[in-house]
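Report on the structure given below.
With one protein chain held back, the other chains of the complex are shown just where they sit.
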Amino acid sequence: MPPIALVLPVALPLAAGAAAVLANRLGDTACRAIAAAGVWGAAAAVLGLWLPLRSTLEISLGTLGFGVTLGLRIDAVEVAFSLAIALPVAVLLTVQRREWRESAVIALATAAALLAVEAADVVLTSVAGCTAATLVVIALGIEQLDAPRPRWAILIAAWLALAWAGVQLQVGGGTAGYAVVPVSALTTPVFVLIAFAAVVGSGLYPWRGWASELWSRESLRTAAPAVTLLQPLGLYLLFRTYEMGNGHYPQAVLNIAVAAWGVLVAFAAAVRAQAAPTRRAYIAEVLPSLAGFAFLFAAVGSKLGLVAALIVLASGSLLVISLPLVAGRSGAPALLVTSAGVGVPAGLAFGGLLIGLVAAFETGGAIGLIGLAGVATWLLAAAAAARSIRLPSGWTGTVADSRPVLAAALAAVALVAGPALGVVYAAGFAIAGLVLPSSGAAPALTTVATVSTVLPAAVLLGPLLVISALALGFSRPMPATPRAELSPPLFMLAGARRLYRGWAMVRSVSMPDQYRSMFNARALEGAVAAGRPVLWLAAVLALCIAVTR
Amino acid sequence: MTQLIASAISHTIALLLYPGLATIVLLGIAVESLWSAVSRGSEIVPAFRVARPQILHVAVALLAMLAVVQTGAPFNPVPPAERNVIIAVVALGFTAWAELALDTELVATPGLMLVIQACWVLAVLGPAIEPQSLRPQVLGNVLVPALLPVKVASGFLYLLCLPPLLRLWPLAPPADRRARPRFNTARALVWIAYCALFATLFFPPQGDDAGGVARFAGLVAGAALVTILAGALLSRRGAEHARGLYARAVTPYSLLVLALVVGTLIINH
Amino acid sequence: MEPELAVALPAAGWACTAALRPRPRMALAAGAVFGAGGVAAILFSAPGSASTDLGVSLTITAAARAMLVVAAVALAFVVILAPARAERSTMLRWGLAGLAGMAAIAVAPSLDVALIVLLALFVLQAAALGRRPYLSRLRGPLLAVALIGLGLVFARMGGPPALQRIAAVGLVTGLVAAIGAVPFVQEFDAEEMTATSPMPWLTFVGPLLAVVVVARGRELIPGQVDVLGALLIALGLVNVAYGSIAAWRVDSAAAAWRYLFMADWGLVMCGLGLGVADGLRAALLILFGLLLVRLPLYLWSRQALRDNVQNDRPVNLLVAAALAGSAPFAGFPARVLLLKGATAMYWPLALVLAPLLLLWIPAGLRLGRTLGAPTGRQLFGVAIALAVSVVLGAYPQPLLSLAGL
Partner (left out) sequence: MTAAAAIAAWVGGSLILLSDGRRGLALGLAVLGGGLAGLALDAGHAFAAVALAAGGAGAGALRLREGADGWGIMPPGSTPRLILATVSALIALYLAAVITEGPGAGFRFAVPAVIAVLALRLLLGADRAAAGAAASGIALALGVGSLLSTGGAPEATCIAAAVVAAGLQAITHAEPDGA
């Protein structure tokens, strides 16, 4: 395979997006097929390039002109994140009808997101990430302009922060290449900028951010690809930071801070989920909750934590396809998707959450306490999921885009994957080994061995799964009769109302009329733009005094 | 491969027979009957009918058997190294909400139930932070003086949380206003899991011999009896008292336990 | 001979288009031929090598040459895809006059000559029929010439270092006054034709003037280069803040465009003031974007502005992204370079600059809408402008190499 083939994962969706634009006269379906083919091709290219050698492949295509070398790199981490981005987008492009503009822009955004994870340099990642964010915002705008979407400024701020971190690495260490940056260059300020980019770029806040609000759009056609394209990039940055720091963040307290933020995000999402008035409002909180857990696990600082984060990412990728496809539907498909999302035994999410929390406890100290909060959050999410089963759908838009059978099938895959956790863990172990090198034997394929325990994935979860399948098949189905009364929120967070009221007050603050003239933008503009010589002379005089003092 | 099959068989036995499904069903029905007799609440024995089980009971049973195989019951076919307290906590935690998901009736005071469940999680996992181990029998074996206060306080908190978790308190769900409620099968299925986990976490592990079995059974029975007595006491005092106790006494106490955990961490580092 | 031709051919083109005004097609053809010749002469002139065919030594720097080439391409772009109701030959005439003056400024043997040429350009523009009073059109530009002239005199006087610092003030304020940025903002009439408004100084002649004045200024006051840089950065930050906020808040959309140009100029001043290669790269990249992307977009938006048409189609969103400095458009790498230069020189400056860079987004979103619903030739032009911006954003190296960077 020639090294230039490394451009394929980016070039294919890029070309597909361009082709979809050019072929728009052929109709929406043809353009969607072209775009989907491009994204499927990208996923295939990633696998095709990596599987034969299963080692890092790099290529440098020269300098771009702003201190960045167009260097591409395919390694196990890149493969994992590329697949987590490309596969859900490919499936959604394949099964959901959409306008040719949306298909084209989503394909282009996928190319940009894939470039962000294939880039060998922090600055190039920031450029590609910002491009992906821009295209995602445009795609959301094309679908419905007045519907909730990420604030452009916030997304650009995130990627500018990453760019700044990159140039700081270049200035401090001479390079911003993930693999070659000196450990000493990864200072605390640089890490803070990277963490800011990771958090803001993924929209993961303890309050209701765009990652949740996107799911309240009339149609979820573009919301799901938007989340798929942007959210994994934040986690990706946390992974690569380990590589830059030779397996460490600059200070242990930074691990604690990121882990605490992650659990706070997951907890807040679970709190909102348990108070959701409709099932639709509930599903808006499923992915932010999982993403919060992924951040927590990635920040634990152990290989086990990174593997857990990858497993949660994988289950999130399955869910991000299932959630829009089951939108507006109830019954078994909704129940399956909800179960897969909350991590019931013995599914993939269950395994990921379990391994991640074990990693937190085995790290001990403050991270152990955060792990304790993580377990409580998991159970809170379980309560919210249980409550959501009988909530009203809350769906007002068309359900034509939904594919309940496919959604249920994907959720079922996530639920029965538990016995294969050992295999998934072994793969994740190999991936995490790239950014967190450690001398350890390759794990067995049937168990997950941690420092203090061994999870017999195949021999415990396998039989459990068979027994569950038989028992549930034999059991009396859930009575379809509606609940006697509407289920209220399980609890109201103390002080939440006051907080919202305070925020509303802050937002409603305005300048008293009698002082408006002091801050009148028009008057200020008039004063500056009138071309008054006095102002000019005063400015020159002031500058002369300033420089001669 | 043979080893794998043998291991799978032993785990299946653990799940279905001992200490799994069969054990929790038989002993759980016995304990639940005792509670029914003491509380004079629901029917004392279950009305056996040849019918497909409710999905709620199936789900609770599956989760309870997953939890109970993580305990340190003597002769547990699951090797000690393969037991994990988080699995037990999560499985039992899910049982509390299976009812909300799969039953047409609401759970009584779910908000307070959530708080109590969080306290219970603290009681189970708080002592696991400092030893940095999740093996139940390792936690049970912790006798380091520096860690004993946390362990004792957590054990007491665990016992305090059991009545509401098993719904032995007099707070009935809004839709459940029957004069004589039916035998509570769901509760019967989780009695043993909760009590066995208590016996595993807060007492040294018992050996795989007759004495060990007797001691472990005694601990489980003791935990069950204490819980029944506490439940009966709560029922006698009434709903308001129970709500007040758990809202105003147990929650602050759990904060004290948390402070103890944090203090222990700080002292030992 | 190339530098002389670089000035003479566009000047001849201007003369022809002026003489053939009654016959626009012929004027256009003649102007195009002479203009193309001028561009060829610029391209063939080797940076740094002097030509003494006229008895004086005429040289052109690589940066100035690149700026001239880009300005010529921008002129061709807007003339070929001229906005509706715009007379192409008139646009070409004005453009060629500007191009000839810019070439003269670029090849001038000294800043004094460049300044005299600039003065002539100012008066020539002010002499045209415009909506603003003659004096208000001439006041700012002549003050600029006077300030730069005073700066030159002070730079050449022997005496205490304070004189050189005052010279730096003269050069910087003169440059800012010449382009009409804050605080030397000239009166602006949204209805005035672009050629007679202050916009050409901001968007067409200004870029080359800035490159020449700053380069020559550094040679004139080598001892006070840091003062020159500090003044540029200070005024640059003021322009960034004021321009971007005004572009967002001001009532008139046409004025908003001008303020956005001012904000861009703020970044250019910061880049030029940093005194490091990355800063210069950033400044040039922004200036290239100004000429090739923003100027055409502004011209095409004028009709929609007059008709008060606003739109939120995908193309408007793309234009908004391009104006906001988002990737993959030209603004983003320029911002990256600026941050790098600022971090290398004095990191707190990057701390100030980074949040200011976000102020473009509301203004960009607003001005993206003002393009209305472009169709036909105009839509084609917008597509090309966006493509150029993407190329500049993704791979600016060729143009930067042309500028010797």
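To keep things simple, chains are lettered A, B and C as they appear, and every chain counts its residues starting from 1.
By definition in this document, a contact is a pair of C-beta atoms (placed from the backbone, for glycine too) under 8 Å apart; a residue touches a chain by one contact, two chains touch by 3 or more.
All figures in this text were calculated on a predicted structure; none of them were measured in a lab.
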Can you pull out the displayed chains that the omitted chain is in contact with?
A, C
Of the candidates C:Gly159, C:Pro348 or C:Gly376, the residue in contact with the absent chain is C:Gly159
Only one of C:Ser45, C:Thr61, C:Thr194 or C:Asn239 touches the unshown chain, namely C:Thr194
Looking at A:Phe81, A:Tyr236 or A:Trp536, which residue reaches the missing chain?
A:Trp536
Please give every residue of subunit A in contact with the chain that is not shown.
533, 536-537
If the hidden chain were put back, which residues of subunit C would touch it?
55-57, 78, 82-83, 86-87, 90-91, 94, 109-113, 115-117, 119-120, 122-124, 127-129, 134-135, 138-139, 142-143, 145-147, 149-150, 152-154, 156-160, 163, 193-196, 299, 302
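Basically, only the chains that are shown with their structure count from here on.
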Make each chain a node and each touching pair an edge, then name the shape: line, ring, star, complete, other.
line
Which chains touch each other through the most C-beta pairs?
A-B
Comparing centres built from CA atoms, which chain ends up most distant from subunit C?
B
Would you mind pulling out the distance in Å between where the CA atoms of subunit A average out and where those of subunit B do?
36
Just how far, in Å, is the C-alpha centre of subunit C from the one of subunit B?
75
In the complex, go through subunit C and note every residue touching subunit A.
136, 139-140, 143, 147, 162, 165-166, 168-169, 172-173, 177, 182-188, 227, 231, 242, 245-246, 249-251, 255, 278, 281, 285, 312, 314, 317-318, 321, 324-328, 332-337, 339-340, 343-344, 347, 350, 354, 357-358, 361-362, 365, 393-400
In their shared complex, at which residues does subunit A touch subunit B?
274, 344-345, 350, 354, 357-358, 361-366, 368-369, 371-372, 375-376, 378-380, 382-383, 385-387, 389-390, 446-447, 450-456, 458-460, 462-464, 467-468, 471-472, 474-479, 481-485, 487, 489-492
Interface residues, subunit B side, partner subunit A - complex
4, 7-8, 10-12, 15-16, 51-59, 61-63, 66, 69, 78, 81-84, 86-87, 89-91, 93-94, 96-102, 104-106, 110-111, 114-115, 117-118, 121-122, 125-126, 128-130, 132-135, 138, 174-175, 261-262, 265, 269
